[in-house]
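A single protein chain has been omitted; all remaining protein chains appear in their positions.
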Amino acid sequence: MIPLIYYLIVALILFGIGIYGLSVKRNAMRLLFSIEMLMNGANLNILAFARYLYVPGIQGQPIILFSITIAAVEAAVALAIVIVVSRTCETVDFHELKRLKG
Amino acid sequence: MSAIYFSVGPQHAGSGHFRMKITLQGDIILNAEPDPGFVHRSVEKIAETREYLQNVPLIERQCLSDVSSVTLAYAMGIEELLGIEVPPRAQYIRVIMCELSRIMSHLYWLAIFGIFLGHSTMFMWPFGDRDIFITETAEKIAGARVSYSYIIPGGVRYDLPDGIKEHTLKTLDYFQGRLKEYDAIFFSNPIFKRRTKGVGVLSRPDAIRMGVTGPTLRGSGVRGDIRKDEPYAAYDELDFEIPVFSEGDAYSRSLVRFREMEISSSIIRQAFENLPEGDFKVKTRKKVPEGEVFSRVEAARGELACYIISDGTRKPYRVKMSTPSFRNLPGFSLMKGSMLADLPTIWMSLDYWPLDADR
Amino acid sequence: MLAVANAFVGRLRSVVEKIVNVNPIRYIVNWGKLYSLWPVHLTTACCSVEFGAANCPRFDVGRMGVAQFFGSLRQCDLIVIEGTVTKKMAKRVKKIYSQMASPRYVIAMGACAISGGLFYNSYNIVKGVDKILPVDVYVPGCPPRPEALAHAVLLLQDKIRKGRVNITDGE
Amino acid sequence: MNEAQIIDELRDKFGERIGTPERLRQHRIVVTVEKENLLDIAKFVKDTYDLNYAISVSGIDYPEQNKFVVVYHLCTMSEEGHLPLVLTLKVPVNRQTPRTPSLISIWKSVEWHERETWELFGIEFEGHPKLERLLLHEDWDEEFPNQFPLRKDFLLEDE
Amino acid sequence: MQISYLSTAEIVFILIAAVTLIAAIIALEAKEIVYGAVSLGVMFLGIAGLYILLDANYLAMFQISVYIGAVVVLILFTIMIVPREIWLRRAFRITPEVIAGILASLMLIGSIGFLYLLTPAWSLTPSEAPFDWSVRRIAQSIVIEYGIALQILALVLFAGLMGALTLAKVEEKEEETK
Partner (left out) sequence: MNIINIILDFLNLENFISNIPNADVQELLTIVFVFLRSDLFFKILFFPGIFTILIFVAELMWLELKFLAKVQLRVGPQYAGRIGGILQPIADFIKLLFKESIVPEKASKVLFLLIPIMLVTLAATTLTVIPLSETDVISNLDVGLLFTFAILAMFPVIALLAGWASNSKYPFIGGIRALFQQVSYEVPLWLSALGVVILAESLNFTSIIKAQSTFWFILLLPLGAFIFLVAIIAELERLPFDIPEAESEIVSGWMAEYSGLNFGLIMLSLYIKLYFGAALFTALFLGGWLGPSILPPAFWFLTKTVIVVSIIILLRGVLPRFRLADLLQIGWRRLLILSMVNIFLAITVKLVLF
């Protein structure tokens, strides 16, 4: 069978990619992608532990369900912001937005 | 969302020999500009090079779905110039042919309207019924399927064949049953009402200001119909009403046409009842005296005016056809501000027929 | 790399073409083509009235596979020139023809589409659509009766039945 | 109001400026006006006889008399339908400099008709917002430079 | 020397994991933002595949329907309705920023990976305890054990939707005033 560490490493790398995107990318949409990656990495991590360290009565799945739901809501709000920002400022580049603030 | 610019037609399932330049923002049409001229075949110019009688088949080609009214306007003009009286039997036959033509034209419109709204059955049924009119009556009377050249200056070309009255009345009986089915499947359909009610509203003052004509005008609450206002042929001896709906939207425009089909059937019945005996044409001369004439009839799509100037030779000096479709062109401005899905609805509710407009 | 791929595809095509033109296979392919002729929604002038009538219940060329209302011109393979082609329309007709996927067939319907017909001396028409498109079948008449159009479809099917199968990627 | 009355009234009002109004038959009046007086008279007939509905605009070419004639057919559209009177307004235009004021400010519906007349006759309507190609194809100017198809000097092939 | 073959499950796992991670990188680095969104969708699918390998079928389906049916749809929709010029297409260039980002993420991965080595986690195999991950059990768990969380979540959902709607509303008004 697949050892637990496999899942952990995949989750970790995904998380790392997310961190990389967050720190490097300027485009609002890419930032959203990065956040989704972070969430997915975390979810995978939780589920792997829940499956491998199964104790009857304790479930990992509800937490992930909640997390997915929140991610959807967050995406909806974020995208609404992106649309509004793109309309008012004609850009979705967050660095430029900073400049426009003053 | 930035505006998208594109043109609808001439190759488009919702068009034919016609083009609309559309500017679309989101789902809203910002600007719609018609671009006619894809079938401009210079009928008016060619008519100056041919003799008066030769022009009859030429002129009817400009509106092949409603030939009788077009030729009638032309024939009436020449008769007025010649100063001849058409025998009453010919007048009644003309009424019969014109009303048949009106029914066929409206059926053609209904078919295209149906398919524009995505109703493929409503495309097939009217076309099938139109063919019944063609083969059962029109072809028996005039000898051709769509291009009759039957109404000529001085009367009509042949007398009615034997037994045509029974044939026609039988066809009309059948047709009246079919109209009820059309009503059930199409005009009473809630989706149809939803798509047409309140779409492309043309108010009464606007309708007059834009100069639209025919069912488009009557759908806006104006009782404008040449058959009543300036009776020609035998219309003053027949009893019929003009359907008028005052909402001015696509729904009322289509109901006008739908009601007109019923009324036309009753006119044909009356014309057959009152059909007098006698000659069906009078002799005419080839040379037409000098002068000008402005004759108008109510074609299926609206008021069709024919302005002929003669210089006393065998050929007309100038023939101007003022066709209803061309006059309904300003109606396309109704599309501004409506949704993209309303484009075919408004388009077809005007019953725009590019051949008629471009000539 | 691309050249190698192209050469490979070209060779493959010629091999396939050879296989396809063996008799029973050719028959089947042609059979498929001839019973599935989807016309383009292009009306050039007044013969559209009779083209519509040919699609209607009384004549129903749909029996022969000329199905009505099948999407955009990319998916169509029959272009029926319904009447006069004006100069304004001629440009579009050419463009439409070039946008269609081969194999594509042209039926010239009506006297105007064949030679200009009643409007032979007009300043604004193309005298015969064969000046701009290769025409497969001519249907005389002004306008032709729907039966004539049905006959034209039969003639076209006959032509396809006897033809070779070309696997081309257009001109 | 019958035709004779209208003719008299027009003559009274405009005198020399209006040519001779002519009665063709019942309900048909032809009025010839010079283009200088066109806008005044058009406004007058519209307001006085309530001719709110322009049926058509056509051009006629008279090469022998060196003029074009622009013809407006006007009638009244009430709520109950057309009134039978059709007033024809004829405007002679010089053939060398074919210019005439557009009546679009008085009847909006003449827009397309005037555009068509401009295209086919080459008569320029001053004040028309959009004189662009309508019916002819886009390459017309290259094929027949400075020619207008409905003029009498434009010959078809077999003439 | 004994060659240890990979088991079928492992092959499948490696394939899915590779697809997931590559898709994640493409999602961030694709020039065309639509390709980025598509590969984000592929990444979500890959995660769903990993969930299936972890015996969480229900969760995998939920993942697909929410992430692809809602999130990717919303993202694509946003991309489509915002004019194309706004999505700046920058070619991938190595700038100090990028190097810093890569280093940061590598350090994160390295440090946490080192922590993993200190724990017995890497050798764990799935627990043999009889486990019940049926939909029924999950439902019971959600309603009974996480009931309060569920209600709070509902509130969050509501608030989030309201927020999104308000944003959209404001924008409509702006358009009107324009």
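Each chain carries a letter (A, B, C, D and E) given by its place in the written order, and its residues are counted from 1.
By definition in this document, contacts are C-beta pairs under 8 Å (C-beta built on N, C-alpha and C of every residue); 3 or more make two chains touch, one makes a residue touch a chain.
Quantities reported herein were computed from a predicted structural model and do not represent experimental measurements.
Visitor: Quick one: which shown chains sit in contact with the chain that's not drawn?
Guide: The chain that is not shown touches these displayed chains: B, C, E.
Visitor: Tell me which residue among E:38, E:153 or E:167 touches the hidden chain in the full complex.
Guide: For the chain that is not drawn, the touching residue is E:38.
Visitor: Among E:50, E:72, E:142 or E:167, which one is in touch with the chain left out?
Guide: Residue touching the absent chain, from the options given: E:72.
Visitor: In the complete assembly, which of B:195, B:269, B:301 or B:318 touches the absent chain?
Guide: The missing chain is touched by B:195.
Visitor: Can you list where chain E touches the absent chain?
Guide: On the chain E side, contact with the omitted chain comes from 32, 34-35, 38, 41, 57-58, 61-62, 64-65, 68-70, 72-73, 76-77, 80-81, 134-136.
Visitor: For chain C, enumerate the residues touching the unshown chain of the complex.
Guide: Within chain C, the residues touching the omitted chain are 20, 28-29, 31-36, 56-57, 60, 62-65, 67, 69, 71-72, 74-75, 77, 99, 101-103, 165, 167-170.
Visitor: Which chain B residues would touch the chain omitted from the figure, given the whole complex?
Guide: Residues 4, 6, 12-14, 24, 27, 114-125, 128, 185-186, 189, 191-192, 194-195, 339-344 of chain B touch the chain absent from view.
Note that only the chains that are shown with their structure count from here on.
Visitor: When I count C-beta pairs in contact, which pair ends up with more: C-D or B-D?
Guide: Higher contact count goes to B-D.
Visitor: Using CA atom averages as chain centres, what separation in Å is found between chain A and chain B?
Guide: 64
Visitor: How many Å are there between the centre of chain A and the centre of chain E, using C-alpha atoms for each centre?
Guide: 6
Visitor: Quick check: what residues of chain D touch more than one other chain, meaning two or more?
Guide: 135-137, 149, 154, 156, 158-159
Visitor: Identify all positions of chain C at which a residue touches two or more other chains, and write them in rising order.
Guide: Residue numbers touching two or more other chains: 86, 88, 121-124.
Visitor: Where on chain D is chain B touching in the complex?
Guide: 24-25, 27-28, 30, 52-56, 58, 60-61, 71, 73, 77-84, 86, 88, 107-113, 116, 133-137, 149-150, 154, 156, 158-159
Visitor: What part of chain B is in contact with chain C in the complex they form?
Guide: 10-13, 15-17, 37-43, 45-46, 49, 57-58, 61, 64-65, 108, 111, 115, 120, 123-125, 127-128, 130-132, 134-135, 145-147, 355
Visitor: Tell me, which parts of chain B touch chain D in their complex?
Guide: Counting only chain B, the residues touching chain D are 36-37, 40, 42, 44-46, 49, 80, 204, 208-212, 217, 221-226, 228-230, 242, 291-294, 296, 303, 305, 307, 309, 317-318, 320, 322, 326-327, 329-330, 358.
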